[in-house]
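Shown here: the complex without one of its protein chains, the others still in place.
Chain lettering (A and B) follows the sequence in which the chains are written, and residue indices restart at 1 in each chain.
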Amino acid sequence: MNDARKSWLRPAALAALLVALAFAAASCGGDDDESGGGDAASTEIAGLGTSLDEIKQKAREEGEVDLIQWPGYAQLTKEFKQQTGCTVKTKDGATSDDMVQLLTSGQYDGVSASGNASVRLMARGDVAPVNTDLIPNYADVQESIKNQDYNSRDGQPYGVPHGRGPNLLAWRTDAVTPAPDSWGAIWDTNTPYKGKISIYDDSIFIADAALYLKATKPDLGIDNPYQLNEEQFNASIDLLKGLAPNVGEWWADYAKQIQSYANKDVVIGTTWPYQVNTLTADKKPVKGIKPKEGTTGWSDTWMIYSKAKHPNCMYLWMDHMISPEAQALVAEGFGEAPVNLKACALTKNKNHCDQFHASDDSWWDDVYYWTTPTADCGGKGGTCKTQEDWVNAWTEIRG
Amino acid sequence: MTSTPYAEPPPRPTVGRRLSTFFYRHSYVGLFLLLLVPIGWLLIGYGGSLFVLLLSSLWDTDPFTSEVVHTYNLDNFRRILEEDVYREVAWRTIKMAALVTIADAVLAFPIAYYMARVAAPRTRNLLVVAVLMPLWASYLVKAYAWRTILSGAGVINWALDPFGLSFDGYSSVGLWLVFTYLWLPFMILPVYAGLERIPTSLLEASADLGGRSLRTFFRVTVPLAFPAVVAGSIFTFSLTLGDYIAPDLITSQQFIGTVIYDQRGTNLPVAAAFTLVPIAVMVVYLIVAKRLKAFEAL
Partner (left out) sequence: MTESRLTQFFLRLGAGFTLAFIYLPLILIGFYAFNESVTQSWPIENFSTKWFSVAYHNQDIRDALWLSLKAGIGATAVALVLGTLVSLALSRFHFFGRDAISLVVILPIALPGIVTGLALQTTYTTVGLDFGLLTIVIGHATFCIVVVYNNAAARLRRLSGSLEEASYDLGADAWQTFRFVTFPQMRTALLAGGLLAFALSFDEVVVTVFTAGAQQTLPIWIFANLFRPREQPIVNVVALFVIFASIIPVYVAQRLGRGTATGVPGGGR
């Protein structure tokens, strides 16, 4: 209709406004990334009660707890709600990287962190140390799991242990014969199971390659599969690149892997006891073992977000998950060793704790819990590849 | 008995009327106000977000904690350009997007033409509803249904079995089928609209000038409908370029979307740098599409 004069003014003004606002947002935002961890981290969280009674009372007011968990970890949530008034909302994480990313988004109260998540979260100050006086069941946790480097820092416990387990070599007994006893069944580049191998889709799997090289190529001198120097790292990457063409499925979703095993789309691979349990309960012929070279594994800790919106419910949750009842359910359901040995009397299978070596610490000597690599090789001297290097290498390996 | 016709007194100058007159006389102010909120929203809310993302592509990551560190550098771009895997993934995705677009165009044209020019009005309405309905079926459920269809124990292999054939559905071919399926309605609708707009008189004129059916089709209809095809292709191309859910369900290969999604937490700056690839591709695509007059056919 009408021609507007000086029409370039509007776009130009708007563009300038946009640039200014974006710069302001970007520079203001920078502060949010700084970690809250100062010198001696405090167990105090805004809104947390100072006595057990106060916590229970405040929890009723909070009414909710938002958790990031490994699938199948949360147990007895209905009973928990009845006892404490907190509704439990869970989000499944597929990998530790996922969990770190979710927790740092600030929308959750806590996480069941494996070592490769917990050390990073502690360093970032995104999780707070816990005041174990306010967690009655903590006293019953096995001493050998307390105050480890993946769940404590500067002598302070940073969470409540949950349980530990091994990553298993699992295969369909009707497709893989003879029964393997070594990781070589997967790493063999001329494997008869080409295209039917299932491998965990996360950079942490590089440690499994290193573990295999530790046994088969001792002159590389690999000791800790998470601290690898240049030579050891490159050897592991090469091994993985040899494996990649044979992999049928890179899994991050446990249920997807269950379906693939059930449909025989994969016949051998690495997995968690949870999948093996579910498949055998579904009458599928699957078996899982810890091979002779040892294996990687995890020792998980419930940790609380340092700015949790529902800290009181979270404290009660942490206490709940190490209660014997919850420990028994998760140990049997997921297929791991509980940390509260009182649970051993409550499991349906009375031999569960023995089968899972809950009190046999020597069995865990060749289970290398997930942890994050550090440039200083864990303080042992030399230079090792970092988490960033591992993640980049993984993208390359996946092609 | 009056001889002067009754004239309405001029309306009272209320505030609204005065404002309205002002806007009429100074139309650019009116234009500015009309555009202020929406373009402000888009430029600041959306453009600003893109800016923040691209800014973070210039930053660094702490090698241990994966936190974003605000030191400016170009390392991320160097990595994207130098490491082979990024180039391969980008190329693979672009190829897939192109193949999906072609397949969708081929599948969409007959039905769009039928709906636009051959079908009776009642049939046409039903067909439009029939084409629009799948848009409401959840994208995830459709993709997952295809996963079942393509599986070794799925419908396709079940149908091929009697002939002794087998089809590896969990592959690029399978993914191509899935993408083609998912985005088909977004190609059919613009092409239908474009074909509907062609005046019948043009086609009759072509026939009068001696063009037989096929000739008219290729010399008149297709060029006229081409902008609409390009318009539809904007969506099939863009949706394939950035998808991270379907590739994960069907294949084990990496695509641009899956690489960005995987790296978003552990190495946000690299993920942000890699987003420049689909952004650049789509901006170029949009510019070309504009030249081909596709925007009017949207």
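To be clear about the criterion, a residue touches a chain if its C-beta (ideal position, glycine included) is under 8 Å from a C-beta of that chain, and two chains touch if they have at least 3 such contacts.
Remember, it's a predicted structure, so these values are computed and weren't measured experimentally.
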One chain is left out of this view; which of B:L35, B:L58 or B:A98 touches it in the full complex? B:L35
Specify the residue from the set B:I102, B:A130 or B:V288 that touches the hidden chain. B:A130
Of B:L50, B:L81, B:L160 or B:V288, the residue that touches the missing chain is B:L50
Interface residues of chain B (partner: the chain not displayed): 8, 10-11, 16-17, 19-21, 23-24, 27-28, 30-31, 34-35, 37-39, 41-43, 45-50, 52-53, 56, 107-111, 113-115, 117-118, 125, 127-142, 144-146, 148-149, 151, 153-155, 158, 181-186, 188-190, 192-193, 200, 203-204, 206-207, 212-214, 216-217, 228, 231-232, 234-235, 238-239, 241-245, 256-257, 260-261, 264, 268, 271-272, 275, 278-279, 282, 285-286, 290, 295, 297-298
In the full complex, which bits of chain A touch the chain not displayed? Write them out. 1-4, 7-8, 10-11, 25-26, 28-29, 32, 66, 89, 91-92, 105-108, 253, 255-256, 258-259, 262-263, 278
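Simple rule for what comes next: only the chains that are shown with their structure count from here on.
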Note: chain B sits from chain A at a C-alpha centroid distance in Å of 37
Give every residue of chain B touching chain A within the complex, in rising order. 27-28, 31-32, 35, 39-40, 43-44, 47-48, 51-52, 55, 61-70, 79, 83-86, 88-89, 151-153, 170, 252-254, 259, 262-267, 270
Listed in rising order, chain A residues that touch chain B in their complex are 1-2, 4-7, 10, 14-15, 17-19, 21-22, 25-26, 29-30, 33, 35, 97-98, 100-101, 120, 123-124, 203, 247-250, 263-265, 372, 374-375, 386-389, 391-392, 395-396, 398-399
